[in-house]
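A single protein chain has been removed from this complex, and every other one stays in its place.
For clarity, chains are labelled A, B and C in written order, and residue numbers in each chain start from 1.
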Amino acid sequence: MNSFGNRFRLTSFGESHGAAVGGIIDGMEPGIAIDLDAVQRELDRRRPGQSAVTTARNEKDRVEVLSGMFEGKTTGTPIGFIVRNADQHSNDYDNLRDVFRPSHADYTYMAKYGIRDHRGGGRSSARETISRVVAGAFARQALALRGITVTAYASQIGNIVLDTPYQDLDLSLVESNVVRCPDLATAERMIELVKQVKADGDTIGGVVTCVVQGVPAGIGDPVFDKLHARLASAMMSINAAKGFEYGMGFAGAARRGTEVIDIWSTAADHIKALSNYSGGIQGGISNGEDIYMRVAFKPVATLLRDVQTVDIHGNPAVVRAKGRHDPCVIPRAVPIVEAMAAMTIYDAYLLT
Amino acid sequence: MNSFGNRFRLTSFGESHGAAVGGIIDGMEPGIAIDLDAVQRELDRRRPGQSAVTTARNEKDRVEVLSGMFEGKTTGTPIGFIVRNADQHSNDYDNLRDVFRPSHADYTYMAKYGIRDHRGGGRSSARETISRVVAGAFARQALALRGITVTAYASQIGNIVLDTPYQDLDLSLVESNVVRCPDLATAERMIELVKQVKADGDTIGGVVTCVVQGVPAGIGDPVFDKLHARLASAMMSINAAKGFEYGMGFAGAARRGTEVIDIWSTAADHIKALSNYSGGIQGGISNGEDIYMRVAFKPVATLLRDVQTVDIHGNPAVVRAKGRHDPCVIPRAVPIVEAMAAMTIYDAYLLT
Amino acid sequence: MNSFGNRFRLTSFGESHGAAVGGIIDGMEPGIAIDLDAVQRELDRRRPGQSAVTTARNEKDRVEVLSGMFEGKTTGTPIGFIVRNADQHSNDYDNLRDVFRPSHADYTYMAKYGIRDHRGGGRSSARETISRVVAGAFARQALALRGITVTAYASQIGNIVLDTPYQDLDLSLVESNVVRCPDLATAERMIELVKQVKADGDTIGGVVTCVVQGVPAGIGDPVFDKLHARLASAMMSINAAKGFEYGMGFAGAARRGTEVIDIWSTAADHIKALSNYSGGIQGGISNGEDIYMRVAFKPVATLLRDVQTVDIHGNPAVVRAKGRHDPCVIPRAVPIVEAMAAMTIYDAYLLT
Partner (left out) sequence: MNSFGNRFRLTSFGESHGAAVGGIIDGMEPGIAIDLDAVQRELDRRRPGQSAVTTARNEKDRVEVLSGMFEGKTTGTPIGFIVRNADQHSNDYDNLRDVFRPSHADYTYMAKYGIRDHRGGGRSSARETISRVVAGAFARQALALRGITVTAYASQIGNIVLDTPYQDLDLSLVESNVVRCPDLATAERMIELVKQVKADGDTIGGVVTCVVQGVPAGIGDPVFDKLHARLASAMMSINAAKGFEYGMGFAGAARRGTEVIDIWSTAADHIKALSNYSGGIQGGISNGEDIYMRVAFKPVATLLRDVQTVDIHGNPAVVRAKGRHDPCVIPRAVPIVEAMAAMTIYDAYLLT
C-alpha cells in the first residue's frame, strides 16, 4: 500500500508522467500555523537541475494545498495536496516501451503487476518523493514547535568521506554548497568527483548522515516498532538506499561492551549519559540524547551512456543515454532523508 | 504495539520473569502440515547455555501449541502458543529495583511508561525473542513448501571477519560449531576471541549474514513497504541490532554505476541478471535472485563485571556482575535473524 | 483517520468549502479497464438539485483522475482524484461562525479538535461522500467483472414503507423516479410526502435497502471482521445513518429457530440453502446466496426554518433557514450505500 505512518500518515499517489503527483496527510494536529512558503522551499530543495553538478531538467513543482487548513492553521482534518507534472516528456520514454532497464524496477513491476508502464518507471520514479518532502515539511513544522530539529547532510560521495563527528561540524553550512556537505573543503572534493563522474557518463553513490535533536525521552516502542526500526524502514524506503545504521552502527560490531556502554550520570538536575554510542535510543525508546543515523545510497542505475539489456521478449536491446539524470543522488537525498526522519519522529511522538 | 506483520502476523507477550512468554500467529495458511519437533529445535537453537562460549543458564523452554491445528495440520485459525518461564530468578533482580543499567532500556521504559519493572528488563529481555523464533519456525515450514529457504550465519565477531561471499561457503556447516560460522578456520578464531572476552568479563559485537533463496520474482511493494524496508525494520527490531544492509550495502556508496549495475541476459529460457549487486530486490520487489543482507549487533551492555551507574533518584549506584549473560550475542542471533527473515518474506508472499 | 478498507482502501480529504475534495484509491487491481464516464455518472447520481423533491443547489462536480491509469486501464498504482468545489459560498456560513447547530457535529468537532471551522461543517459535510462514490464506482467495475452487482433503493420514507421483498421487485426501475423507489405506486406516495415535508420547512428520514448478488461462497472473516460487521461499519459511517440490519435483522429477535434456519439441499449439482434468513452470510463468511441489508437514516438536522440554539459562549442564538438542503436524504443516500457496499465487498474479496 502507499501509506506511511500510523497517527501521522502520508498516503501518496502519482507517476512521473501522469497528470500530477500528490498525497493526503492524515493525523496532523489541529491549530498549528503552517508556513506554506517553507513547505515550498523544502520542495525546491529536492528539485533536480539546481547546479552544475546536477542535471538540466527544470521541473517547476508548485505544491497546491486543497484542504485541511483554515485561516493559515491546520484544522485536524486531512490535508490534500497536489503537484502538477508540468512537463511530462512521455514520448522520451517510447524507446523504453518494451525494454527492461538494468538495476531498475521495470522487470520486477512486470512480475508483480503483469503490466508494463514504461513511462519513466511508474511509482519507482524519483518524482514519488515529492509527496514525502511535502508531508515531511508539515511534520517538521509541528516538531519545531517542540524544539525538535532534523538536519541531514552528505557525509560521503564515492570515496570522498567526511568522518568528522557531526558535533564538530557547523551544520548551518549544509546549504552553502551544491553537494550539501557542511565541511567546505570536503564539499569541494565531492564536487570535483561528481563533475568527473558526469563527464564520464557515469553515476556515483554516497552516504547521508542525519541528526535529530531535541527529542524528549520516552518516544518509541519496545519490541517490533522500536524507534530505530521505524527509522530504518523509513530510510530504506527511499529509492537507491542500500544500508542503514544508527548510533555506533556497523562499527559497533567490532567493539567490546566496556568500550561502548553509555554510563549514566546526573549532570545538573537530570539524568544524562556521558556518551552516546546508543544513538539516542535504548530498547527502542528515545533517551533524550541526539538521534543520529547514516543511510547508504548506491549509484543510480540510469547511466549517461548506452547500456545493453533485454526486452520483454528476452531479445537483446539497448537503453539509450538521455543525459537528464543526476550523476549523484546524494544532494537530492538530503531533504528526502530529513523528510522521512521528520515524519517518523512526529508519528512516534503522536503515538506516545 | 506488540504485533509484527500484516497477512502473517505474530502478536507476542511475556516478560522474562513472568509466568510465561508466548504469542499468537495469525494468518497462517490452512492445511499445512507442521513438524512441531522442528519448531522445538529452532527454539533450542536460541537457548543460552549451549556451550563453553555461552553462559550457564539452562532454560528449559518447551513450546506448547494451544490452538489452530487439527490432526497435525494448520486450520487457518490463529495459533496460540506459550512457553513457561520455568525458573524465574526474580530475586536475582532485587538489587536492580531502583537502578538504571547503562545502555539498557531501564531509563527509557521509565520515561515512557512511568513504571519501573526491574525484573530483568521487562519486554526488552532476550526472552521476548522466543515468540519470534516459534513464529518464524512456522513461517519457514510454509516457505519450504515453495522451495524458499532462509540461512543465516556469523560473518563477524569483533575484529574477526569472514569476508568470503556466501556463494563460496558451505552453509551446511553453520551448525557445526558453537559460533555458527560456516568457515571452520574462522570459527576457531571467533571461538578463541569469545573465550578471551568472557575471561575479561567483557562482551563483544558482530555481524550476522542472512541469505534467502528461492523467492520468486514479484514479491514486495514499490513505495513505502519495499521488501528491503520491511526486512530492515524486522532486523532492526532485534535487540542490540545497530545496522542493516542488503545487496551491495554500504560498500555501494563508494561505487560507480557502471561497476554495479546488474545486466539482464536471457540464460536458457528466462530473463536473468548476470550479477546481483541489487541483492535480489529492485524497486522494492524481488527479482528472483538470492536476497542477502547483513545485520550488525553491538556488544550487549550486560557486562560480566561491576558497572557504575545511577539510581532512579539520580544517586550513584553499582550494577553488580551476575555472570549469566552470553559474552557474544551473535550465535544466538543467528536463529532470530532467520526467524525475522522468514516471517517477513512469508508475509510479503501472502500479501502478493 | 480518513481511510476505509484494507486491501482496497480509500483515503479521502476535503471540506465542503475548501478548494477541492478528493481521495486516493489504493489496492485497485492492475489491468482493469475503467469506464470513467460511468464513474462520473455515479457522481452525478449523488448530486443534490436533481428534481422538484430535492433542492436547487447545482453543484457541478467533475472528477479528475490524476494517476494510476494508463491507456484506459488501471496499473495497480494508487489512483489519485480530485473534484473541485466550484462554488464555495463560504460567506453563506458567516452567520454560523460562533453558533452550534443542533444535532450537527459543530459542538463535537469543537470538543475534539478545539477549533471551530464554521464553513458548512467541515468533514461532516455531505460533500465528503463524493470521494466514497468515486471509489465505489471503481470497486463496482472490478466487481462487475466477477458478476457481482450491487443495487440499493428507497424502501421507506417517513411512514411510507415498501415491504415487498426485493426478489419481487423490478430493480431496473430504481432510477425511474426521483426518490429511487422501484415500486412506482409507492414512489408516488413518497414523492407526495417529501413535497409536503418541504412545504412545511421540515425534513424526513427513511430506509435504504441494498442487495449484493453474485458473491461467491467463502468471502469474509470468522471473528472480529465478519463480513456483516464490516458492512455495518461501512453503512453506519454514512452521515445520518442510525441503524443497520442484514438478513432477518431485528425481525429475527422475535422468531424461533425452527422458523428461520436455512435448510441445506442439493439443488442440481451444488449445495444450496432453501431459504435465506441468514442474508447470505454465515459465521461472518459469504455462503453464495444474496447478501441483503437495510440502513436507517434519521431526518437531517438542517431544517428549512429558523431554529433556536446556543453559540460557543453559551448564549442563545438562532440558526437561520437557508432553504438549500434536501428535505429527504434517502434518494441521495442510495448511491452512497451502493458505493460503501461495493468497496466493502471488493475489499473482502481481495483479502480472501
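In this text, contacts are C-beta pairs under 8 Å (C-beta built on N, C-alpha and C of every residue); 3 or more make two chains touch, one makes a residue touch a chain.
Here the structure is a predicted model, which is why all the values come from computation and not from measurement.
Participant: Taking the complete complex into account, tell me which visible chains touch the one left out.
Facilitator: Listed by label, the shown chains it touches are B, C.
Participant: Using the touch definition from the top, which of C:G31, C:G72, C:G147 or C:G283 touches the missing chain?
Facilitator: Counting the whole complex, the residue in contact with the absent chain is C:G283.
Participant: Hey, which chain C residues sit against the chain that's not shown?
Facilitator: 1-4, 12, 100, 102-105, 107-109, 111-112, 121-124, 128, 156, 158-159, 197, 200, 202-207, 216-226, 228-230, 232-237, 239, 242-250, 252-266, 269-271, 273, 277-279, 281-288, 296-303, 305, 307-310, 314-315, 352
Participant: Please identify, in ascending order, the residues of chain B that touch the omitted chain?
Facilitator: With respect to the unshown chain, the touching residues of chain B are 1-3, 9, 11-15, 18-24, 26-27, 30-31, 64-70, 73, 75-80, 82, 112-115, 117, 119, 122-123.
Keep in mind that, in the parts below, only the chains that are shown with their structure count from here on.
Participant: Just say which it is for the chain contacts: an open line, a closed ring, a star, complete, or other.
Facilitator: Topology of touching chains reads as a line.
Participant: Where's the contact count highest, between which chains?
Facilitator: A-B
Participant: Provide the C-alpha centroid distance between chain A and chain B, rounded to the nearest whole angstrom.
Facilitator: Comparing mean C-alpha positions, chain B is 27 Å from chain A.
Participant: Can you check how far apart chain A and chain C are, centre to centre, with Cα atoms defining each centre and the answer in Å?
Facilitator: Computed from C-alpha means, the inter-chain centre distance equals 40 Å.
Participant: Could you tell me the distance, in whole angstrom, between the mean C-alpha positions of chain B and chain C?
Facilitator: One centre to the other, that is 47 Å.
Participant: Scan chain B for residues touching two or more other chains and write them down.
Facilitator: Residues 222 of chain B touch two or more partner chains.
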